[in-house]
Each structure stands twice: as structure tokens, then as C-alpha cells.
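Dumping the structure here so I can ask a few things about it.
One protein chain is absent from this view; the other protein chains keep their places.
Coming up: chain A.
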Amino acid sequence: MRLLCLLALCVLLPVAVAAQDVQSILQNHAQIVAKPSRKTVSTVIDALVASGLPQVPEFLERYQARDVFQHEDGRFVYADSAGDGYRLRDIDTGAEMGTAPKDALTQIKPNGGVRRVLAGALVVFQLSAPEIERRRTALDAIARKPSADHLEPLRATIDTETDPALKARKQRLVNSLTAQYGADTGERIAAIEGLAQDVSVESRAVLSRIVQTTAGIAPELPDANIARVFEPGQDMTAEAAYLQLVDAGLAPAALTSDDIRNTLAANIDGGTVAGVPVARLSDPSARAQAYDALAASGDAPPRITEADKTQAIAAYRFFETYDEPNPEVTAAAETALAQVQTRVAVGQTIDLTLDALSLASIYFLAAIGLAVTFGVMGVINMAHGEFIMLGAYTGYVVQLFVPDYTLSLVIALPLAFAVAFGAGVAMERLVIRWLYHRPLETLLATFGISIALQQLAKTIFGTQARPLTAPGWLDGALVINEVIQISYIRIAIFVLALIFLALLLFIFKRTRLGLEVRAVTQNPKMAASMGINPDRINMLTFGLGSGIAGIAGVAIGLYAQVTSEMGANYIVQSFMTVVVGGVGNVWGTLAGASMIGGLQKGIEWFNPSNTLAAQTYMIIFIIIFIQFRPRGIIALKGRAAGD
């Protein structure tokens, strides 16, 4: 503590103490300086720090870096190798002192322990260094390896800190150090309550360090800060309790079947073991009999019965003690930790909701085109996934020609729409319109197109994944706090989904085309007799649906990679979205996408390690959901429903 006060003093008042020079201080402790050890070196450092000389930090740094040498005449000097000998410099003034041959100098080599002590002392100097970068590095060093020694010097530098961000950080660090190493209980509890306001990983780590426990086994509960007591049979299984006793060396290990077999094998005597023929030993009860006979004759350790175990367990108490001896502090920390965890849980729920929302917007983009074509024409387009792929590859090709990522994205989005629109219209004209009366065969014919397109992409672009790089301003994530964050790309996709929702709503509700599309959806024959050309509407709708798939491809390509199979990965989810949401309705698709995205994230949250299971359960849920709403969440009603 005395050292700390002195350190603080020297930081605040650099030249308060009567000035000496470093050399004379070093000469006072020449023995120690020349052969420092971890224990002795603090005397020298104390003296140096107490002197308050401005050249002390440099000396400490060079001392640490093994640049300090002792000359034959006993003086300590800095030396750099130059030619055959060394060029010398004075420690106090830094002035050149000429050269010396190699054998006139002895390099001083502080060992690792000493250098750590030196580093601790240096941190204090660095905390008030004029360069902000050095102060930040020092703070990082303390945050990485906090120790009680850092508390006072750190606190002392807060007032003189000029950078507001760094000042706040110092205050947080002081708070967390106080919580762990503070002098009196009240101060520590106050600091702990301060930590409870924060959800950062650092403060959670501090709190859990305070409530760290060690498991213990003893005949009686010791007089310590006990966290909890375990009752074997209630809080822990008797089996686990016995294993703990064995680990602590308080009870003999139970025999495994391997041990028994090895003992039996070692005691075979002319084809029998303790009178039991070897051939009979495939029977567990015969083995037990033979082993007990061996044990009775003293050839083997006795088996440990359940009664033995129960007795052994009953003789001991199982408990956990806090490493922190002060019960008030640990109680406060437990409360704070509970508060923080509640806050973290709330944060995680919000984070999960954001995740689900972004997944839902991806599904929405992928599925809305499908919903439009399915709703208007009753046609299932298995090649929809390949239109997504087509859009993504369009983006990739554009980036090959336009190196500026922002500009290439601006070009790629409409181009992907155009390419997929063209492909969709071509497919509708060439294939689908001949199959309007045979929806099941449309499904298969479009599947044929899908495998052909997929293989074509594989042949042209190769099997490896191609990157579609997002512009720089989409890098990184919006960090609200340590728990809640969302990447900018996902926000962009969400915005894109919103734009398309609005756009489609506008087209369907406010334009001539939308009116005609809705008419054809409800009753194609009646619409045709009112002068609408269903052929043209079908073509345009199919093109529109495919075009949106192309845009979705660019969006998906930005955060996932572009491969020839990327469309296939989304096609089943898109179908599910359409089926759950109900066909021919933008709101239905939105509801379907939200439900499927939400469900998938929700199930993943229950079992984060297993996304496969999440998908399995989601599909099963959807199959059951269809039982109750066979036509989806938002179903067409009346004659429009078709039956």
C-alpha cells in the first residue's frame, strides 16, 4: 500500500521531492540493480519512484528491455552495440560517453519475474503519459490483467485525464477494480451496484469473478463464506457425490467391470477361478460369485457395495465456498449478477427479435415472387430458386466489370431484376403457358429447367463459391449495447424488403396492371370477357415475380456466398412461406415469412447448437399448422378461392 501511495504521489507531483540523480540512487542499491530478483527489485523501484525524477520512466523501460549495462568502474550506463564495442550514454543526461570494448561491460539481465514488476511500475507512468495511444495501451493492459496494485494509481489519473472517452473508460475500470479489490466493504458494494447498471461482458466477468466458488468436501461445514450446500440425493445424485469423494481421495474407487475381469483373469488356476469354471464366467452372477470368493480369501480388494457408498457419503458434507471471504460483498454481487442477467435476457430477446425480423425479410424477398406467380396463375415454379441464383450471379458479374462496390450495387440491382424478368418471361412464353391446365406437370417441367440452369451455372462459374462484396458503408454492425447488435447488411435487406412490400402494394392496389392482375387472380374467364388479356397479364406477372427473385438473389448474395446451389437452399423455405401465408396476397406472404423466420430463430434459441433440428421441428410444425388453416393464414374467400 505504501508503494501505491508513493506511486500516486509521484504521478501527481513529478518534481516534488528533492532532486537527486538516478545514477546515485542506483549506486545506493548497486548490488540489487546488478543482480535483481523479483523480491528485491521493488526497493530500487520505490526509491526511484520516490525521487520523482523525469528520467525514471525511460530508465525503467530500458532496464526492462535489457539495455542497461554495468561498467567496470561500477557505473550504470545505457549501451548500444557499435562495431566491436559499445557506444555508451549517460543515464541521467543521455549524453554520449564514448565507446567501450565489449569485455569492459556487463549486461544486466532482469529475469521474467523482475520484468513483470517493472511492467507494473511502468503502467502507472504510461497512464499519465502525454500520448493518448500509450494511455490507451496501458488501460488495455490493466483490463486484460487487473490486479489490486493498479487501483490507486489508476484512480489518481482520472482527474487529469483530458480525453472524455478515455476518462469514462478509466472510471469504469476503477469501478470494476474497486468492486474486486476495494479497501472497505461499503465502497466495494457501491461499486458492485454500479456494475449492475452495465451489461458489458467485462462487468459481467468482474461480477462472476467475485462470486467464483470452489467445491469442497469436509466432515463438517467450515467457517467460511459458504455459497451453497449440496444434499446428496436431492441437489446431486449419490453417484456423483461418491465420485467426488473418490476424486478427493476420501473413498476408494468403485470397481468397474473391467477391474473385476482383469482380477479374475489374473487368478485363473487350472481352468477355474476360485472354484468357478472359466467357461461359466460369461454369466455376470458367476463372475460376482468368483470375485467375492477371491475377495474373501484376500486375493482381491472387496467390492464396494451400495451400503458402503451410502455410508461414505453420509460421513461428509458437500458444499461450495466463495473465494471472496466477505459475505456482504458476495451477496451484493449475486444480486447484481441476477439484475444484470435479467437485463441481458431482455437484451437477448430483443436481439433475437431483430434476427428473426431480418430472416423474415429474406424469406419475404425470396418468397414474394413465388407467391405472386402461384397466386395469379396457380403455377408452382420450381425454378424460382434458380432465378434467385441468376440474380446473385448477375451481381457477381457486374462486380467483375465495375470495381466500385457502391456503384456496382446500384447497377446490379436493376440489372438483376431485368435478367430474371427476361428469364421469367421467356420461360412463361416457351413452357408454362402450354401447361396452364396441368399444374402438376408445370411443377415437373419447371423442375427440369431448374436442374438445367443449376448445372449450367456450375459449368460456367465453377463449383466454388463466388463472392459478392458489399460496399464499405455496409460493413460492420449497429451496436446498441454488448448484447443487442445487428449488421448493416441485414438492416439494408430489411429496408429492401420494406421497399418491395410498399412497391408491390402500390402496384396491386393503385395501378391499372394491379387491378387487372387481381381480376385475373379471382376469375380468369370473367376477366377475359371484360377485355383484359390474361395472356399478357400472366406474362407480366411471371416476369415481375421472377424479377423480384433476381433482386432477392443480390440481397442474399451480399451476406451469403454465391453458389449454383444457393437457390435450392431457399426454395423449400419459400414454398413453406407461401403455403403458410396463403397465396395471392402480399400480406399473406408477409405473415408467412414473419412466422417462419420467427419460428426458426425461436426454435434455434431453445437449442442453439443444432440448426438442423430447428428446421426439422419447424417443418413438422408447418405440417400440423396446415391442418388448421389449409389455405394459409390469409386465405382468399368466396368464389376467388376456386372451390
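General observations
Going forward, a residue touches a chain if its C-beta (ideal position, glycine included) is under 8 Å from a C-beta of that chain, and two chains touch if they have at least 3 such contacts; residues count from 1.
The definition used in the following text is that contacts and distances are computed from a predicted model.
Among the names given as "Binding-protein-dependent transport systems inner membrane component", "Urea ABC transporter permease subunit UrtC", "Nonribosomal peptide synthetase MxaA" or "NADH-quinone oxidoreductase subunit B", UniProt records the absent chain under the name "Urea ABC transporter permease subunit UrtC".
From the options A:A224, A:A418, A:A560 or A:I619, the residue with contact to the unseen chain in the full assembly is A:I619. Contact with the chain not shown here comes from a single listed residue; of A:L435, A:L505, A:A519 or A:A560, that residue is A:L435. Of the candidate positions A:A165, A:A205 or A:I268, contact with the unshown chain belongs to A:I268.
Considering the full assembly, A:L456 is the residue among A:L456, A:V495 or A:M526 that touches the omitted chain. Taking the complete complex into account, A:A445 is the one of A:A227, A:A312 or A:A445 that touches the chain left out.
Although one chain is hidden here, its contacts on chain A can still be listed: residues 257, 261, 264-265, 268, 278-279, 281-284, 287, 374, 378, 380, 382, 431, 434-435, 437-441, 443-445, 447-456, 458-459, 568, 572, 575-576, 579, 610, 612-613, 615-616, 619-620, 622-624, 626-628, 630, 643.
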